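Sharing a structure here in structure tokens format.
Only one protein chain is missing from this complex, and each of the others stays in its spot.
Let's turn to chain A:
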Amino acid sequence: MTSNLTSEEQAAAAAVERSAATSQLRFATAGSVDDGKSTLVGRLLHDSKSVLADQLEAVEHASRSRGQETPDLALLTDGLRAEREQGITIDVAYRYFATPKRRFILADTPGHVQYTRNMVTGASTAELAVVLVDARNGVVEQTRRHAAVAALLRVPHVVLAVNKMDLVDYAEPVFAAIAEEFTTYAASLGVPEITAIPISALAGDNVVTPSANMDWYGGPTVLEHLETVPVGTDPSQDPARFPVQYVIRPQTAEHPDYRGYAGQIASGVLRVGDAVTVLPSGRTSTITGIDALGAMVDVAWAPQSVTVTLADDLDISRGDLIAPSDHAPETTQDVEATVCHLHDRPLRVGDRVLLKHTTRTMKAIIKDIPSRLTLADLSHHPAPGELAANDIGRVVLRTSEPLALDAYEESRRTGSFLLIDPADGTTLTAGMAGDSFAASADGADAARDDEGWDF
């Protein structure tokens, strides 16, 4: 930064620059109560100059009225009356900030044990998760829970932020031991990339600016890492999946015969001329046109919203899936999945529910709940009979109609589903099809018991 500018001028210059940033990272934070997660988020927003004057003024005012001498950055994020009253985060909040290098959507998720479902919610769309640990306490049960949830939801990148280093004299051995324990554990779950960073959210060490108190640390600050971690996947590596969302039929004088299939490409690439199969009917056709919201294109890819026309006049409606004929998914009415139960009403064997997968909703019955996972030590409890709120377990379902389902491991978009209460529409359960922790096969076998991870 140029030193002869005022901080306000610097902020203004940074703000103009950030309007040009185009790549976007969705990330989630997780941490136990009192680990300082809200302070970290507040520090990240504040030190990256993403907090505007009126917001800061409101925080200063609220802090003063609570008798605090310095502004409590946690008040930037705890938006609900009850959260401020109790000083805890109750619900997921989404926050937006940008630096000249990148734009960020942050799912700020509560750390309290009873809100595991909220971390699942935040992690479902995240490309990176920040797991916060108190340096004085090290890896605790909640830390393992957060790592397991990140692995389960297949968040590609995990950051371990070892916080409150100021309270352990910025000692390297403390950090090194926690980082090693966590990395070993998370790697055994199949987390592909782990970055450990020693920080003090309260003092601002290594959050946005490198810490003068920890010259033994040579890695990136939290913000530097967020700015440089690779984002996005290469859609050309995945088979195309196009759930039909809505059929567009103008039936006007100008477009008497137009019949377009509108949707958001869930994975892969669509091209004009592709031979496609429509599921579950199995009928085939060829893509004749792709309308990318007003521009006729030859190729489009996930996650673009487009409208596709086909060579043949097939009976296709909302809920059908268009896929390349040579890479179409199997259809099935028998689903095995790992689920996170979200609602206080338990999920029981025999329950009749609705299953929402992509744009299709159908009836389903819970045939079996083979196991429930104890996230703390990843042990499994066989045949629990029911899953309570925040439980994660294996479920076997039978659906009323054939379902074109991919493994969640292959596609977060077409491998995920919701279970809904048909009586009142409540969202009950989040599901991930296929084997769980499937990527954990490498190197972790020795640490497992005979029954492995198929909980």
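Quick note on the criterion: a contact is a pair of C-beta atoms (placed from the backbone, for glycine too) under 8 Å apart; a residue touches a chain by one contact, two chains touch by 3 or more; residues count from 1.
To be clear about the criterion, contacts and distances are computed from a predicted model.
Novice: Name the chain not shown, per its UniProt record: "ABC transporter permease", "Sulfate adenylyltransferase subunit 2", "Cytochrome b6-f complex iron-sulfur subunit" or "MoxR-like ATPase"?
Specialist: This omitted chain is identified in its UniProt record as "Sulfate adenylyltransferase subunit 2".
Novice: Considering the complete complex, identify which of A:E69, A:D315 or A:D424 is in touch with the unshown chain.
Specialist: Result: among the candidates, A:D424 touches the missing chain.
Novice: Using the definition of touch stated at the top, determine which of A:N137, A:T183 or A:Q264 touches the missing chain.
Specialist: A:Q264
Novice: What does the interface between chain A and the hidden chain look like in terms of residue numbers?
Specialist: Touching the missing chain: residues 8, 11-13, 15-16, 18-19, 21-24, 52-55, 58, 62, 76-82, 84, 90-96, 98, 103, 105, 108, 117-118, 120-121, 124-125, 232, 234-236, 245-246, 248-252, 254-255, 258, 262-264, 269, 291-295, 297-301, 303-305, 318, 342, 354, 356-359, 412-413, 416-418, 420, 424-427, 430.
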